[in-house]
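One structure coming up, written as structure tokens, with questions to follow.
The chains shown are only part of the set, and none of them has been moved.
Each chain carries a letter (A, B and C) given by its place in the written order, and its residues are counted from 1.
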Amino acid sequence: MFKYLVMIISIIFVLSIILPFLTVFLNVDYHLLIEIAKSKEFITSVKITFSAAFIATLIAIFFGTPFAYFVARYNFPLKSFLEAIVDIPQTIPHTAAGIALLLTLGRASLIGKGASIFGISFVQTFWGIVAAMGFLSFSIYVSSVKDGFKKVDIRYEKVARSLGATPFKSFFYVALPLVKHEMITGSLLMWARGISEFGAVAILAYYPMTLSVLTYDKFQGYGLNQALALTALIFIISMIIFVIIRIVQN
Amino acid sequence: MELQIQNLKIEVGNFKLYVNNLKVNPGEYVYILGPTGSGKTLLLEAIAGFVTLKTGKILFNNQDISILPPEKRNIGFMYQNYHLFPHLNVKKNIEFGLKMKKIKDPTFFNYIVNRFNISHILNRKVQNLSGGEKQRVALARALVTKPKILLLDEPLSALDQDIKMEILELLHQLCQEYNLICIHVTHDKSEIIGDCAVYRIVHSTLKKEKSDNVQVPSYDY
Amino acid sequence: AEDLIIFHAGSLTNVLHELSKAFEQEYPKIDVKLVAAGSLVVARKITELHQIADLAFVADYTIIPEFLYDHYANYNVVFSNNSIVLAYTNKSKYCDLINKNNWYEIIFKKGVLFGHSNPDLDPAGYRTLMVMKLAEDFYSKNELFEKFINAKNKFILKKSIDLVAYLEAGELDYAFLYKSVAFQYNLKYLELPDEINLSSDEYKENYKKVSVEVPGKDGNPMKIFGKPINFSFTILKNAQNKKAAIEFVKFMYSDKGRKIFKENGMELFVLVDNPDNLPEELKEIWGF
């Protein structure tokens, strides 16, 4: 009885998740889908979206891994405050984050001026996409790896030290390999989230168009059919990514 | 070449531990008894260099080693759950110390592997070893870099009853064979064999027991 | 590749998209970036947000002199006209019944949803309000405008083009759009009487009787009076790629460009304000 009740509620729940996907694939114009899939605009957008999310993830790995280790291994004043700060971007409206980033990285800002010396600018450029994606999804990576480090018994590292490893070596040869799994899944999840980012990207870099922005643009400028075909394509891509993440996780 | 601890004081949070004097000679096997939470592990970690001392000295060969980082103390450490590196196979676990210290000594490596009778499991994953095998691999890993001191944190507690005695005898043999300074901490007085010095942690302080009278009332720990 | 950045009224999205595709084929080194917004937003992006663009296309020719003169532009090319229609689809409620004499009743009927764009942001929005004010007189329906403003069965979206997808999805029954937009998206549409649809120079004086307030420069309210709908563009003074902008305009007035406009239901012409300030190349092709 109880089991069936739980089962029925669960089934309703799952159906309500599947339904939007089903609706899209039932209504989409498949000729248009194939046409868009082949279009230069779409292919460029896929490349930009994937590579921007990839670079954002690389940056998060470089800065976030030491941070996660620092927080997991050492005690210091304001530690929990620091941990909290890293999670804030997860809960702020993305459009507000986008405006904050625009101000921080814009041409008139310190960073914007500094970056322009190296020929980098963030507004309406690829690097703006990277910044927006990175800012709003790095905490996924960090919290995954932080949990990993917290789960790893610090005694492994102590044993390594007693066997002659410097802190540096015990980090690289013991701590990092033991969180390899969390690093990989954290990266994949961050990458996937980066791909899905919209609000901040739309403000900081409407161009070059990511898949999110392109969808919105099509919806607003070119009507439903194009947007729908694009949505279906994105769903297919998302599901492929998702299957990959699941395979890696298990 | 003896290990001597003088006026040691450790403070971690509210926890305190005092060691007025502890002296162990090469080839000597000493026991430290104490109930769970009395600071046995902490004391070993202090000797190995993982805990900052409040006061006191740890002398080895009359030199204060308490200022050295753990990797320079040349102390073998074995936790009760061995902590074999799960991402490395048996061989790589044993070689780890050699690699870190950049020692190349295949003869001694082979000798140790044979001494502990683990040459047939070198390519196994450490997860798939039995308790006794894990124990022997952990000992091989600790001893392959030729430490002078071996710290044993409840070395028998994760073993099945029937091989406890076997391993205990092995530990005593190793102590003599390599002229090691061995410190064995445990809460189980039945692990004491031979005529060894026995210390006990009582009220946060390490105290020596008469070595011929270890049979104390059981309510004490 | 060099970028040519065009800020434009949403209602020009389709035609400019086609135009820029054709243009990019002819000039493969130039990458055209179209950024659509309501025309008032186009102006504010340039003046307040200090965003950089090469060309600005707006749906109300008065916006360029009002907002962009003299700091950001010093001439204004009126290139096409338009009218307000009531667009719908064959899924719309009462689509079989609607005509010139009952539309202002049908849009308020129970179950009907209609939409227009935001008067503060988009000329199509304030023009819709003007149409309703004119309709109140024209049809002698007292308080029609009042009823319209207070109607609960409507969406107001940022720019008129945003309404199209909702019409197509069946989420809207009727939307006030430019005729060219309705034409471009193959929507059905009801042409409103010339007296109120803001298309004709003939009724210029009639249109002038109505006005709408929108946020002007510095956010202060600004009164806009009814007038025939004319689209205009300018090359911005701070354009980073003036050369490509000129090429684009030349291409727009080439045979290929004219054809694209025609296919999108728009007539292309030239009326220039301050022709002296035009770049030489454009003076040449237009004979100034």
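Worth a mention:
In the analysis below, contacts are C-beta pairs under 8 Å (C-beta built on N, C-alpha and C of every residue); 3 or more make two chains touch, one makes a residue touch a chain.
Every value quoted in this text rests on a predicted model; they were computed, and no experiment measured them.
Displayed chains are single representatives of each kind; full-complex composition is A x2, B x2, C x1.
Basically, only the chains that are shown with their structure count from here on.
Without subunit A, the contact network of the other chains breaks into the groups B | C. The two chains most heavily joined by C-beta contacts are A-B.
Relative to the whole-protein C-alpha centroid, the nearest chain centroid is that of A.
Farthest from subunit A in terms of Cα centroid separation is B. As a whole-number value, the distance joining the C-alpha centres of subunit A and subunit B reads 46 Å. Look at where the CA atoms of subunit A average out and do the same for subunit C: the two points lie 38 Å apart.
Our note on geometry: subunit B versus subunit C, Cα centroid distance of 83 Å, whole angstroms.
For subunit B, the set of residues that touch two or more other chains is empty. Against subunit A, in their complex, subunit C makes its touches with residues 10, 13-14, 17, 33, 35-36, 159, 161-162, 164-165, 168-169, 185. Looking at the complex, you find that subunit A touches subunit C at residues 124, 206-207, 217, 219-225, 227. Note for the complex: subunit A touches subunit B at residues 153, 155-156, 158-166, 169, 173-174, 177-178, 180.
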